[in-house]
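Omission of a single protein chain aside, the complex is shown with its protein chains in their original locations.
The letters A and B name the chains in turn, as written, and every chain counts its residues from 1.
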Amino acid sequence: MRYSAFSIFRNALSGNLTWKSQWRKPEPKPHYDVIIVGGGGHGLAAAYYLAKEFGIRNVAVLEKGYLGSGNVGRNTTIVRSNYMLAGNEPFYEFSMKLWEGLEQELNYNVMLSQRGVIMLYHSDGQRDAYIRRGNAMWMEGVAAELIERDALKKMIPFLNYDNARYPILGGLLQRRAGTARHDAVAWGYARGADRHGVDVIEHCEVTAIRRDGGRVTGVETTRGFIGCGKLALAAAGNSSQVGQMADLKLPLESYVLQAFVTEGLKPCIDHVIVYGGGHFYISQSDKGGLVFGGAIDGYSSYAQRGNLATAEHVMEEGVSMIPGLSRVRVLRSWAGIMDMSMDGSPIVDRTPIDNLYVNAGWCYGGFKATPASGYCFAHLIARNDAHPVARPFRLDRFARGYAIDEAGVGPQPNLH
Amino acid sequence: MASLITCPHCGVRPKEEFTIRGDASLMRPAPMASEEAWHDYVYVRANPRGRSFEHWQHAAGCRRFLVVERDTLTHEVHSVTDGAVLATRSGR
Partner (left out) sequence: MSAYRLPTGGLVDRSRPLAFRFDGRSMRGFAGDTLASALLANDQVLVGRSFKYHRPRGIVSAGSSEPNALVTIGFGARSDPNTKATVTELYAGLAARSQNRWPALSFDVGAVTGLLSPFLAVGFYYKTFMWPAAFWEKVYEPLIRRASGLGRAVLEPDPERYEKSWAHCDLLIVGAGPTGLMAALTAGRAGLRVILADEDFRLGGSLLSEARVIDSVAAHVFADRVVAELQTLPNVTLFPRTTVFGWYDDNVLGAVERVQKHVAEPASGTAQPRRRRSLPIWV
């Protein structure tokens, strides 16, 4: 069913009882041309573009839980393309452009809100670094603006400008960046993929990868064996575990990242604001909750459960940036498992096994990458050749000396 | 578990006192080992879902490097050993 004002009207007249499921609940077929492991944003987007752009429709997406139960439903919904390194920026800008057309592409309102992402700087050195980053963005054709202190005070008056340790001197603004409704992204891609013939199969966990010689022949799952021509992994958080089933050793560690939302409030924060004195980012959802997060918990974990010390630390950072936040109550917190890679950048590549492809290592940045990650992964699977903007995200880049280390901290995954 | 760590020198201390430095199961290759051996040591991780060994430095305490044996799924801590003691014991 195509969504439109008319469909809303017609369904309202029949008491909203005639809406159809947004995607089928198919039984797994014995064999698919492509199986994608992981029904998160990236896996679903890859399936959608495989079917729509690359004509491969005999595709299954296997999700161990329910759709959206992984990181696509556990993030802080920020989309942006304000990276500095040449290995990253073209990819994230490609993603940003896909975001800009996504609601029309999917006939699903993903509520892209280009409200601007501003990253604050607190010292002259940090200002220089952000000028450099802004210039690097312009080099890739992406607009960035340096907002100095006085202009920023008019734009966002409630920040703690005169903090003794981290005075706010200004910020780097990307106006086209903002937020998107994360659930709608998962559901929109699932519905789109389904409409192009993809089987989205929930509650189907891959337990083993069957191989014959040098090739994958299929996967053992909690719902039986399913054969495939090509196998594509998009199981962020558990990439190492799934990779291990095919003896794939990855440059990844899994860490837990928490996020928080406050009770609903009338509009008060109109941008995505990123603290430069620590690691803290905040925006306000359309429903009114202030959505925020900070750094990972520090130890490797698969528990989807956070630590109080980190939660306190994140909130202290928030209050040091916006002192009035201390009057607002947190409603809920949650945690997701991040694939932290050794340079902070992702992997979208072939593997030593011919028909096995991997999409992993998105660190905290996976949500904004969803459309481009899906598109580039589909391109790789269909053509056996990387999409130009995803070419730097190779598995062997560490061995070859081409790490893409945006934070410049070296192979210490919990610091990226 | 991972909220409290029993430091062999200082006793039970909260997580906030520690700096976590990652996988402690890795063995540093010999200086002239192959590039592949060095690549695996620097970049490749087993990333276990279950029992793991991690370096935790007691930064706000004795400042010793400890090896924390911990379950990454349940967060249960099985043992905490001084890194030097462990290295001697295992003949490193």
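Please note the rule applied: contacts are C-beta pairs under 8 Å (C-beta built on N, C-alpha and C of every residue); 3 or more make two chains touch, one makes a residue touch a chain.
Here the structure is a predicted model, which means the values were calculated and not measured.
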Touch with the omitted chain, as defined above, among A:111, A:261 or A:356: A:111
Sole contact to the chain not displayed, among A:325, A:338 or A:386: A:325
Touching the absent chain when the full complex is considered, from A:126, A:160, A:239 or A:355: A:160
Touch with the omitted chain, as defined above, among B:45, B:58 or B:75: B:75
Touch criterion as defined above, residue of A:128, A:263, A:354 or A:385 at the omitted chain: A:263
Contact set of chain B toward the excluded chain (per top definition): 1-4, 14, 75
Sites on chain A contacted by the missing partner chain, in the whole complex: 3-5, 7-9, 11-13, 15-16, 19, 103-104, 107-109, 111-114, 158, 160, 181, 184, 187-188, 263-269, 284, 286-288, 290, 305-309, 311-312, 319, 322-329
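Everything below uses one rule, namely that only the chains that are shown with their structure count from here on.
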Inter-centroid spacing, chain B versus chain A (mean Cα positions, whole Å): 30
Residues of chain B defined as touching chain A within the complex: 2-3, 14-16, 20-23, 35-36, 39-40, 42-47, 49, 52, 54, 56, 70, 72-75
Parts of chain A lying in touch with chain B, wherever the complex brings them together: 238, 240-241, 249-254, 297-303, 305, 307-309, 313, 342, 398-399, 411-414
